[in-house]
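Take a look at this one; I'll ask things after.
Presenting chain A:
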Amino acid sequence: MTPLNLFLLLSALLFSIGLAGALTRRNAILVLIGIELMLNAANINLIAFWRFGPNPEALTGVMFAIFSISVAAAEAAVGLAIILAVYRHNKTTNLNQIDTLKG
Partner candidate 1 sequence: MLAYTIYISFFGALVVLLMPKGSRMAIRTVALLCAIAGFALALTAFVQHGTGELTTVALAPWIPSLGIHYHLAADGITLCLVLLTGVVAIAGVLFSWNIEQRVNEFFAFYLLLIGSVYGVFLSYDLFLLFVFYEIVIVPKYFLIAIWGSTRREYGAMKLAIYSFVGSAMVLVGLIAAYVVAGSHSMDLAALASYRYPLHFQMWAFPLVFTGFAILAGLWPFHTWAPTGHVAAPTAASMLLAGVVMKLGAYGCLRVAMTLFPLGLSSWGFHVLGFGSWRDVFAVLAVIGILYGALVALVQSDFKFVIGYSSVSHMGFILLGLMTLNQIGITGAVVQMISHGLLAGLLFGVVGRMLYDRTHTRELGKLGPMNLSRALPFATVTFVLAGMASMGLPGFSGFVAELMILIGAWRVSPLLAIGVGLGIVTGVAYVWRAMQKAFFAEATTIIDPHPPAPITLPEKLGTGLLLASSIAVGLYPQMVLRLIAPALNTPLFSGLHGGGW
Partner candidate 2 sequence: MSTNLLALLPELVLTITGVLVMVLEPVIPAGKSRKPLGWLAILGSLLSGLAAFYQLQIVNAQGTLTAFYSTIQIDPFSIFFHLLIAAVVLVTLLGSLDYFESPITHAGEYFALVLFGAVGMMFMTSSVELLMVFIGLEISSISTYILAGFRKGRATASESSIKYFLLGSFATAFFLYGVALIYGATGSTSIGPIAAGLAITRTPTMAILAVAMVLIGLGFKVSAAPFHVWTPDVYQGAPAPVVGLMSTAPKAAAFAVLLRFLFNGTPMLHGHWILLIEILAVASMCLGNLGALKQHDVKRLLAYSSIAHAGYLLVAFTGTHQNAVAGACFYTATYAAMNVGAFLVLSQLSGFSERIRSIEDFTGLALKRPGMSALLGFFLLSLIGIPFTGGFFGKFYVFSGALQNGHVWLGIVGLANSGVACFYYLRLLAAIYSRPTSDSVAYIPVRKVTAPAAVALAATALATLGLGILPNKLVHLVERATPTTTAAVAVQPTQQ
């Protein structure tokens, strides 16, 4: 197995774990963690493709990864603030108990 494939496998695994976590967890923070795993799986992919790609002197992959890391950080900051706001109201971060909006 080539190193690229190994990295791709790792990232796919990470993505799946994140996906499973985001879908099954009921705690908002754990869901957020799952999503972060998915984002970072993509970052691993980007860097692996850059490193083992045909054109490593073009820095596209790294650039993308750096940007996505910083953007994800901004997103997480906003997300945690929102979770805090929710906690202040409902005294819980369990998504099953945050269900006032219904049809």
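Candidates were picked such that all candidates are chains of the complex that A comes from, given by their letters.
One rule holds in what follows: contacts are C-beta pairs under 8 Å (C-beta built on N, C-alpha and C of every residue); 3 or more make two chains touch, one makes a residue touch a chain; residues count from 1.
If you're wondering where the values come from, they're calculated on a predicted model, not measured in any experiment.
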Here the complex member from 1 or 2 that touches chain A is candidate 2
Enumerate the contact residues on chain A facing candidate 2 in the complex. 8, 11, 15, 18, 22, 28, 31-32, 35, 38-39, 41-43, 45-46, 48-50, 53-55, 57-61, 63-64, 67-68, 71, 74-75, 78-79, 82-83, 85-86, 88-90, 95, 98-101, 103
